[in-house]
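Okay, handing you the structure first.
For this depiction, one protein chain was excluded, whereas all remaining protein chains were kept in their positions.
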Amino acid sequence: MDFEDTAEEAAFRKEARDWLAANVPTKEEKEGLDFLAAAKLWQKRKYDAGWAALRWPKEHGGRGATAIEAVIFGQEESKYQMVELGVFAIGHGMCAPTMMAWATEEQNKRFIPKLASGEEIWCQMFSEPAGGSDLAALRTRGEKDGDEWIINGQKIWTSGAHYADWGVIVLRTDPSAPKHQGLTYFFLDMKSPGIEIKPIKQISGGANFNEIYFTDVRVSDSQRLGEVGQGWQVALTTLMNERAAIGSGGGGVNFKSVFKLAQNINIDDEPAISDKTVRRKLADWYVTESGLKYTGYRSLSALSRGEIPGPENSIGKLVGAPKQQDMASFALDLLESSGAIWDPELSAEAGLFQATYMAAPGGRIAGGTDEIMANIVAERVLGMPQDIRVDKGIPFSEIPTANS
Amino acid sequence: MSNLTVNAVKEEVRAWLQENWDAGLSLVEWRNKLADSGWGVPDWPGQWYGRDLPVAMLPEIEEEFAEVNAVGVARSGIRMLAAATILEHGNDLHKKEFLRRILTGEDTWCQLFSEPGSGSDLAGATTRADFDGENWIVNGQKLWTTSAHHADYGLLLARTDWDVPKHQGLTYFILDMTQPGVDVHQVKQMNGHASFNQVFITDATVAPQYRVDEEGAGWRVAMTTLAHERRNADGMNRLNRDSGLPGAIYEEERKEVATVMEPYKWYPQRAGRVDLVMQRAKQTGRIENASVRQEIAKLLIMSKSAEWTARRARAAQELGMPQGPEGSLGKLAASNVAKQASGVHTLISGADALLTGSDGAMDGLIAEVLVSVPAVSIAGGTDEIQRNIIAERVLGMEKEPRFDSGPFKDVPRNVV
Partner (left out) sequence: MNFEFSEEQNLLREQASGFLKDHCSTKVVRKILDGDESYDQELWTKVVEMGWTATVIPEEYDGLGMSYLELCVIAEELGRSLAPLPFSSSVYLATEALLVAGSKEQKEEWLPKLASGSIIGCLAAGEGKGQVTPKSLTTSADASSLSGSKLPVADGDIADFAVVFAACDSGDGASTYLVDLNQSSVSRQKLDTIDPSRSHAKIDFAGASAELLGKEGEGWALLNNIYDRAAVLFAWEQVGGAETALEMAKDYAMGRFAFGRPIATYQAIKHKLANMYVKNTLAKSNCYYGAWALSTNAPELPIAAATARVGAIQAYYFASKENIQTHGGMGFTWEFDCQFPYRRSKLLSINIGSEPVWQEKLIKAIETGRAA
């Protein structure tokens, strides 16, 4: 047991590291570029040098690398802390694998290289106001009209829709079929007439997600992925890649930041770190963080051996999100009344604790709520039965719904 | 109720006690007098050993009894649940035959509801009663029965119709526990105590007149019994009070209480022994530790708020308000308190907590807390069931969809 790279891995890491050192855009290069332009600049540069979309086949613009090589490159790249990388996460992580599995050869030739190079950005439109955790309850309609389909309805929680060029979407094409059977999957041009995009302001003040309204939007039948009524199976391909794409996130409060705060703030005129209760809480968080880290190492070891990681990596989000919330909340307690101030100039760690406190509720919901994640662990990992479904085999139009 | 009435009743009972109370009587002799006079259970109907007085009057009357150290009717165990059920659902034959001997303590009762295959799901009972033209013939197993080994009668819930939905196929009976077809075994718990029985019933008989209420009405009748069970929680306190007085009648009462309380002697440990926490923390010096202090503070807050909630419920009940959801809230709170207390005791005692017997912390009492606490979140309805009750009955959330509403014979269930 060791933490070392194998000889091949070490060689690959060195190659990646050297290339990154020579090619990561400098401050001057990024001068004047906005978030999106900076992201595209870097992606194109990687693409041209054969460092983009490492896992994809070479004929699709990838590198044909192994899983562990992709991880190694990711580790090295993440050292440069380029937040703009997130722009491609959905397209690369979810849309591309779905296209590669379900689109025609010709379509893939047209779209995948531009995805890899970052010239075109993709988004994913599944969620709707009325169906959150229950994705298949979606109601946005798709009606056949000759060689085209007409889309009417509303999608929500779409990241990056406002700058995306293309998007994948699931529509209800047969309301008289049971709910998982009446769905069909398409990809479409986000600039199509009839699409209206509105940002959603979150409680944290940010606006990372959008609502999208569809009014008689037309999409060609040739942009259908899978058969009519097979949309749920196609969507599963996308969803299986979702947790990999979203991950547990690196930012926010962690043990180190709370530990540092506890060293620098007093309780009863003594450093908080000398308080036994504070120490016990910190110990627990350290243990959890360490558990997540080494669980990740176990998965990496499997990748390194060319195996598929075990189910243990499905717990990251379920553990990480509530932990961040608790740690941020505790940090605010330590700050006493000054914890209320949220101002980069005045707050400890430039407002990290306040920002995490306000963002954490979203972290426990986005990409599957805590409850859904626990169901996934129970069902897919432990093999426990699914909930007894009251909506199975019933025509969708007869399933009880709340009014949205 | 006006003060005038209260005073009049108090005077009346005082006069009656002055005339009749005699510590020289045997327990049964005295309790027969109580039954005849109606002063033993004054809130019962005048026709059946009571005086039709409101419940709120009872504390006043009890005060007068206490004044002269007069013994009351037998109240311990399941007997008062039997009495309440018979009063509400029984016929005159039942009332005549059983109520007096319940009050005098001559007969002991037990409750035969739970089964190995139906714990949380009480209405899923599969013990069967079949009518053979003359008698009901009972076959099956009952579990978690307290005091079955010395009970004379059992309150039995049995299935009489398998073709109707589960709540509709149950019938309520009074079972003679002393007959040959009734076989009682003790169940040992993981904390070493054996407070419960398993009852094997093989071709036991119940004569038709000992069916309570209609055939198929068993669930409704059982709900009456259960409602009284939940309400009875503070009846225990009265039992724990030892008169400490010399004299034969007190001695008899003490014996009676001791027998009934035997299965419950570990219950204080099951509840977590919050009362010992401060004492232990001071004794061991652990009170100085900040994290021990915080955990104790958390425990005392939980325990106090549970206590105040219970008091509010009791006050509401005394004002005659209908029973609310306090039962479930209280039970869940007690479970949380017990678990926290168990944690705090471990925190205070360290490795010392693992020793039972005289070498252990407080002669092994703390170790007994650790192995008894798991029961508190299960017995009398698990925490999960209590949360369902709170969600459904208090918050008005919808029930889970049901899959057991068809004929009972078709409902998937445990095979025991």
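By letter and in written order, the chains are A and B; residue numbering begins at 1 in each of them.
Keep in mind that, in the parts below, contacts are C-beta pairs under 8 Å (C-beta built on N, C-alpha and C of every residue); 3 or more make two chains touch, one makes a residue touch a chain.
The shown structure was predicted, so the numbers you read here are calculated from the model rather than taken from an experiment.
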>> Using the touch definition from the header, name the shown chains in contact with the chain that isn't displayed.
In response: A, B
> Taking the entire complex into account, which one of A:Gln43, A:Thr237 or A:Ser304 touches the absent chain?
Replying inline: A:Ser304
> For subunit B, which residues touch the unseen chain?
Replying inline: 114, 116-121, 124, 143-144, 187-190, 192, 284-286, 289, 291, 346-347, 349-357, 359-361, 364, 367, 370-371, 374-375, 377-379, 382-384, 387-388, 400, 402-404, 411-414
> At which residues does subunit A meet the chain that is not included here?
Replying inline: 1-6, 9, 68, 259, 273, 276, 279-280, 282-284, 286-288, 290-295, 297-298, 300-302, 304-305, 312, 315, 318-319, 371, 374-375, 377-379, 381-388
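Throughout what follows, only the chains that are shown with their structure count from here on.
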> What whole-Å value do you get for the distance between subunit A and subunit B if each is reduced to the mean of its CA atoms?
Replying inline: 54
> Taking the complex as given, what residues does subunit B use to touch subunit A?
Replying inline: 289-292, 294, 401, 403
> Across the complex, what residues on subunit A touch subunit B?
Replying inline: 275-277, 279-280, 388, 390
